[in-house]
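Removed: one protein chain of the complex. Kept in place: all other protein chains.
Note that the chains take the letters A, B and C in the order they are written out, and that residue 1 is the start of every chain.
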Amino acid sequence: MAKIRDFDYEYFIGPQHPGATGNMSYHVWAEGDTIIKIEPNLGYLHRGFEKLTELRHWIKNFPLILRICVPEPDINEVLYAMAIEELNEIDVPERAQYIRIIVLELARLSAYLLYFGGVAGTIGLYTVPQWTIGDRDYILDLFEELTGGRVYHIYQTIGGVRRDIPEGFKERVLKTVDYLEKRLKDYDNLFFQHPIFEKRAKGIGIVDKDAALRFSVTGPNLRAAGVNYDVRKKEPYLIYDRFQFDVPDMYKDGDTYSRVMQRRYEFEESIKIIRQAAADMPEGPVNIKIRNPFEYRVKEGSVYVKLESSKGEYGFYVVSDGGVKPYRLHVRGPSFSHGLQLVRHIAKGTNIADISMILFSLDVCPPDAER
Amino acid sequence: MSILYFFLYLLLVTVIGLLYMGVARKVTAHIQNRYGPPIYQPILDVLKLFGKRHTVTHGVMHSLGPVIAYTGIASTLLFLPLGNHTPLLHFKGDLFVVLYLLVVGPLGMALGAGESSNPNATIAMARALSLMLGYEIIFFMATLPVFYHYHTASIYKVIQAQGVFPHWGAIIFPISFLAALFALQGMMGEKPFEIAIAPHEIASGPMVEYGGKYLGLLQLWHAVGIIVETGLLVDIFFGPQNIIWFFIGTFIVFYVVILVNAVMPRFRIEQAVRFYWGIPLLLAILGILQVYIWR
Amino acid sequence: MLKNGVLKMKNEEQIKKDIETTFGELVKVHIKRRHRIKVDAPKNMTLPILAYLKQRGFHQFTLLTCVDWIKKGMFELVYNLYSLDYNVHVLVSTHINRENESMPTAINIYEMAFDYEREIHEMFGVEFEGHPRLGEFLLEDWKGMPPMRKDFDTRAYVEEKFNVKDLTKELFTRKEQPYRGPGSNG
Partner (left out) sequence: MKLFNFSQSRSLWMMHFCTGCGAMEMPPTMTSRFDMERFGIIPMATPRQSDLLLITGYLTIKTLKRVVRAYEQMPTPRYVLGFGSCTINGGMYWDSYNVIKKLELYIPVDIYINGCMPRPEAIIDAFLKLREMIAKGEANAWKKYIENYEWYKKNQSEVFDVEKWSIKNEK
């Protein structure tokens, strides 16, 4: 790397660093406390998923594909199933759709709890991660009851979900959701309304509307910049068009504070969706029968499916040549746009003390960028 | 004989300081809905660190840094009475020596950390030294009224002068006491003034290149530092008449510090310094004005 | 997916018509479904189409992907653009030869293409003319064939590189050696 200017420090954030969002590194050039250049360095988690999926049958990819994104693995499964269903024009049973909604929204809640803990941890408020991640375990318990796994579920399948929900599961979901809603007040007192948090987060790492459009920012980060756009509203996948929920638009500054608060209010909206889905869920089958999964073929063609994950727009570009295995699968992770070009742009001129908080507030999760 | 006495004294303070650290971890854990480690955990940590076989050093100054820090803080014990007994050394104006010796610790760290040429350590030391600019002045200004009031600058004399309950410095000068509490939070390096350590930003700061025995020495420095810093406050503002009184006082002060620590995020460095030059400075000045009006 | 019918696809129709009138018959536009338009363009017209679409309000560069059609000897590059106003994804697809053909870079139109092009270069070996830094991206010290090409055999590579011959053999020959239950050594 050519020397760009006389700088005081040249140092690395990550891969072994508590302030890095997972296993990725940033090469930082700083003048005093001010960052003058930052260069992301990816590839620590590159496992060649796209290659591996080409070697496995359509159905065998379900256990593999969800390992792309760890904090919220279900979106991968659902997207992959959605891509196959769209190519083969399969109608998914109603009940399965509702179960998918509940699973997706619970996963979103758990990802947000992790997110709050992460952001609070970067500014040293270690009590918040202890609380939120402890509370997140209640959601993981629900998942464990439903699927048998805490983190990786392998619950979705072509044309539905693998099995029906257990008895009394809906009530337990509602109970957990009520508890989380109550806990949100505690988080408000300790974290979201904390004066020092406001002081540190306001006006830091601003992604304004222009930058958001220029750098393909999606998801909560885009909404925090003042663009009211949500895939669930604009291009309703599954059955999101049946639920009443708002997309919060109180925060328009695009700074770190807005990004955190945006998610805090979306947390409540997700709870609303879960309540409605649990109330409206019809009876019926939860999947379609596939005769021989290893001979399962998908019609020739290509499709781009996307959904709204907790981090932003998550998309799969799937190409089939009519065979038993995918021909090509490209994962479009939101972190690819948030963690690389955007960080290069917004981190310039910020303080070294803030860079970790900015990265966490963008919810950069390297595995979905590297795959 | 007095040398032996001093070492016993140092051992006692070190062990109690380590136990205080254990209490801090336990209390923090309880606030965080956890069970937490046993109270004697820091002692085990230090024993383990001293048992480490192989550690890397980055030169003479890097190794000497923790030693300077520890000896600096240990020598303050020469002047610091634990309760109402005569310290090993005392003379008119030993407060200034203590305040001076308190700076030796961070300076030793700065020398050691600078030698490691790790940018994290360098940034951390820059932060620690500029934060000192904030709290040192406040602390000095906050203690000034007490010494002025009792016409002495010797800690021992001040304790004797305060005597029983209503004559405490904290009662007579509540405003100064408040300012001193603010300064103490920064002096102990606890949140919201934890910016020098800040694991999420600069990977535990000055300690970044220290491991094994050096880190063990730094832990001891921290342990003695807890007692010395809270003890200084207690000596000046509560006038402890015996050693139990002294330790109860330090414990209460320390407890307050860790409670604040558990629910605060950290300030950025310029915010921290600006904070100190706001309300705490005002309180310290008001305290001085009070003694002026009192006269 | 097509529940809302064809009536609401006004935006899609409009964009299709505009692209067709601007770029003539060489460019083929299909409306795949609601919110998705696929544009098949020859190589030399791809960048003008991208520039035109950006000007039309397609600000978001969602994805650049590459498909290796080994039988045809072609790489298909797919530029996925998105407009918040129209709520439409346009997938601009173009074909280049697998060997010895490069593609002009799109970073002057879309900054976001920077890292996507680096990735495609590394994974498929596609050259992007005018890209300032086509170096290592995800892989480090990688020698040999770009891994995402269809003729790269990852299993043979693993067997050679990672010293795990026994393991892979065991997995490949599982059919001949049926599992005899716990406790057996077979």
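Just so we're on the same page, contacts are C-beta pairs under 8 Å (C-beta built on N, C-alpha and C of every residue); 3 or more make two chains touch, one makes a residue touch a chain.
Small disclaimer: the values here were computed from a predicted structure and weren't measured.
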Name every shown chain in contact with the chain that has been left out of the document.
A, B, C
Touching the left-out chain: which of B:102, B:131, B:158 or B:208?
B:208
Thinking of the whole complex, not just what is shown, which of B:29, B:67 or B:291 touches the missing chain?
B:29
Which of B:11, B:44 or B:60 contacts the chain that the document leaves out:
B:44
Of A:71, A:93 or A:254, the residue in touch with the unshown chain:
A:71
Spell out the interface residues on chain C facing the chain that's missing from view.
139-141, 147, 152, 154-155, 157-158, 161-164, 167-168, 171
Please give every residue of chain A in contact with the chain that is not shown.
15-18, 22-23, 43-48, 51-52, 55, 63-64, 67, 70-71, 114, 117, 129-131, 133-134, 136-137, 140, 150-152, 367
Chain B residues touching the chain left out here are 25, 29, 32-38, 41, 44-45, 47-48, 51-56, 199, 203-204, 207-212, 215
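Going forward, only the chains that are shown with their structure count from here on.
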For chain B and chain C, the contact-path distance works out to 2
Measuring between Cα centroids, what's the chain most distant from chain A?
B
What is the distance in Å between the mean C-alpha positions of chain B and chain C?
60
Find the geometric centre of each of chain A and chain C from their Cα atoms only, then give the gap between the two centres in Å, rounded to an integer.
22
Would you kindly tell me how far, in whole Å, the mean C-alpha position of chain B lies from that of chain A?
43
Within the complex, chain B is touched by chain A residues 9-11, 17-19, 33, 120-127, 130-131, 134, 190, 194, 196-197, 199-200, 351-356
Of all residues in chain A, which touch chain C in the complex?
42-43, 46, 48, 50-52, 54-55, 86, 213-216, 218, 227, 229, 234-235, 302-304, 313, 315, 317, 319, 327-328, 330, 332, 336-337, 340-341, 370
Help me check something: in the complex, which residues belonging to chain B touch chain A?
28, 31-34, 119-120, 122-123, 191-192, 194-195, 198-203, 262-269, 271
